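One protein chain omitted, others in place.
So that you can tell them apart, the chains are marked A and B in the order they are listed, and the count of residues begins at 1 in each.
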Amino acid sequence: MSAYKTNNKMVGWIEERLPIFSMLQHSAVEYPTPKNLNYWWNFGSLAGFMLVVMILTGVFLAMNYTPHTTMAFNSVERIMRDVNYGWLLRYLHMNGASMFFVLVYTHMFRGLYYGSYKAPRELLWWVGVVIFLAMMATAFMGYVLPWGQMSFWGATVITNLFSAFPVVGQYIVTWLWGGFSVDNPTLNRFFSLHYLLPFVIFALVFIHLWALHTVKSNNPLGIDVKSPQDTIPFHPYFTIKDLFGIGVFMMVYLAFVFYAPNFFGEPDNYIPANPMVTPPHIVPEWYFLPFYAILRAVPNKLGGVLMMFGAIVVLLFLPWLDTSKVRSGRFRPIFKQAFLLFIIDCVVLGYVGSQPPADTITLIGRIATAYYFFHFLILLPLLGKIEKPKPLPASISAPVLRGGGMAAGATAKPMEKA
Amino acid sequence: MQKLIRNVLAAALVAGAAPAALANEGGPELMKPGFSFDGVFGRYDPAALKRGFQVFHEICSNCHSLSLVAYRNLAAIGLTEDEIKAVAAEREIQAGPNDEGQMFNRPGRPSDHYIPPFPNEKAAAVANGGAAPPDLSLMAKARHGGPNYIYSLMLGFEDTPPDGVHIPDGKFYNKFFPGNAISMPPPIQDDAVTYADGTKATKAQIAHDVATFLNWAAEPELDARKSLGLKVLGFLAVLTALFYALKRQIWKNVH
Partner (left out) sequence: MADSASHAQPASTDGQTRRDFLLYATTAVGVVGTGLALWPFVHSMNPAADTLALSTTDVDFSAVQVGQAITVVWRGKPVFIRHRTPEEIAQARKDDSADLRDPQKDADRVKKPEWLVLIGVCTHLGCVPLGQKPSDPKGEFGGWFCPCHGSQYDTSGRIRKGPAPLNLEVPPYAFTSDTTIRIG
């Protein structure tokens, strides 16, 4: 950490007592960042930005929301109709949830492609997986709050997952509900936790950043920083690049908010919750669909639940399941194909999750589920052993110095063009 | 072995029936008459809103509630304050208790929400052959297709169901209603209303107007939302262009 110098007396006074300026200087200004980061590296900061937007809109929505079964639905509609700019806040929050997942999924796939989970970034990756889990819990509970038909039945189905556990299952579910069905106590606790968890995520993001700044950023070449020539300071280079990313992202996000605000939603959630009538076709929000498909792929209740949780748990073992010494997928010809197949598999799972259960769909779902685990548990460990990676460049500054690196450098060029 | 064959046959039957069941769930493709509020630049047509309100008020509101819309909201579709007061006062709402501890009825006020035709859902169900007419406030958002669904449903009634479709007594055939057997009798015909603005009240015109009105009831913020969206996105385009230019400048010498 370089010594922080200032001529400003007040800044100096604070700095002596709380070294906040040197911390900012160190981690947000000087932070040496690989200069070859491409635009896929924007998605981390975008996700952080989105978290702030969600907390901000959420806090203001909570000022007008009533967590009671008889009033929740109408209080949301009052926000939409009577509260000044209430419709804007609510649509920002509602579409923001979907956008948050778009960003985080992209961020995760970027990490998967460039091997950002490999040593020494295993803990960084783990914290990320925990953030993802916390996000899913938060999103699920938030979806319950408007107390529409999908809210209610989504809550019923998902909480019932826990009934799959032998002996204690039903007790857990009753405990989660605070009663014998999803009802007012459930809504109240979900509201409480939905308000709490984003701040937990915020803290986790700090740990995520702490780990990042300890091991430093990965880069599209996946090779370590060798000299100061390879890096540039975070500010102004990446502050402006991130801001540009935020600008582009905001246009996409707000286009949905203003012109297709219910694109990601289900019409059924504009029908007030009715515990006596299940909608004919219930689906979770799109970001849960692949996991929902895995759940349904297994004919055994407990098996399905375990597989679904397993699909996320497997991510924790990824740093050791991927045996390749090379980080970046750019130098791994077979992995590249496998990665593409894996993305297709996730999309197929998502599609299957959105369809009503039918035999062909279930069959496709089973194959896709099997492939999901095959990719992590068999393909990745095997690939590291059998695949012959392309030669790596000597350094970030000189990716084309060695003859063999030529091709890699050429393919790298368009991606790096900032 | 016999069991296996039976299972295979059953599976084949289910597989064959599945697409049919799915098609049935989706129903025939909805009519898309086109609305003034479609698209980025689309806005509500004030005249259509007023006509649609007349249809709702004279026909739909006899059975359906509109609980999320307050009378005062009707100012947004061009009713004057006096007209709003008159509409609100047409029905009575329970109030109280008064100083004697009794509940009493008073005429509706502009601040009241549209007073429902039945005191509660049970009463609505009893008066309508067991099926309570749903609230229409959010109908345009709560069905796939929104206003197109409402328009299609209005025009989807047929006196004689197609061969092989059995409609129970007291129900009506509607080709756009999921399951086809709807409890609501055909609500509109040509000239079911006499429009104040002289528009010819064909069945299709009435359906179009009431779909417009119900979309407004569900999304009263639409005009404000779309106008604000243009300004915000325009502003963001400028800001993002500036960010990009500055980024190019700053990164100019990084190789």
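Keep in mind that, in the parts below, a residue touches a chain if its C-beta (ideal position, glycine included) is under 8 Å from a C-beta of that chain, and two chains touch if they have at least 3 such contacts.
What you are looking at is a predicted structure, and each value in this text was computed from that prediction instead of being measured.
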Among B:62, B:80, B:105 or B:249, the residue in touch with the chain that has been omitted: B:249
Sole residue of A:89, A:164, A:182 or A:293 that reaches the chain not shown, by the stated touch rule: A:89
Chain A residues that touch the omitted chain in the full complex: 35, 56-57, 60, 63-64, 78, 81-86, 88-89, 228-229, 231-233, 243
Missing-chain contacts mapped onto chain B: 70, 72, 99, 110-111, 235-236, 238-239, 242-243, 245-246, 249-250, 252-255
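The rule is short, and it goes like this: only the chains that are shown with their structure count from here on.
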Rounded Å distance between chain A and chain B, as computed from the means of their C-alpha atoms: 35
For the chain A and chain B complex, residues of the former touching the latter: 35, 74, 77, 80-81, 87-88, 91, 232, 236-237, 240-241, 243-244, 247-248, 250-251, 254-255, 257-259, 261-262, 267-268, 270-271, 280-281, 356, 358-360, 418
Interface residues, chain B side, partner chain A - complex: 11, 14-15, 18, 22, 25, 40, 68, 73, 137-138, 141-144, 146, 178, 218, 220-221, 224-226, 228-229, 232-233, 236-237, 239-240, 243-244, 246-247, 250-251, 254
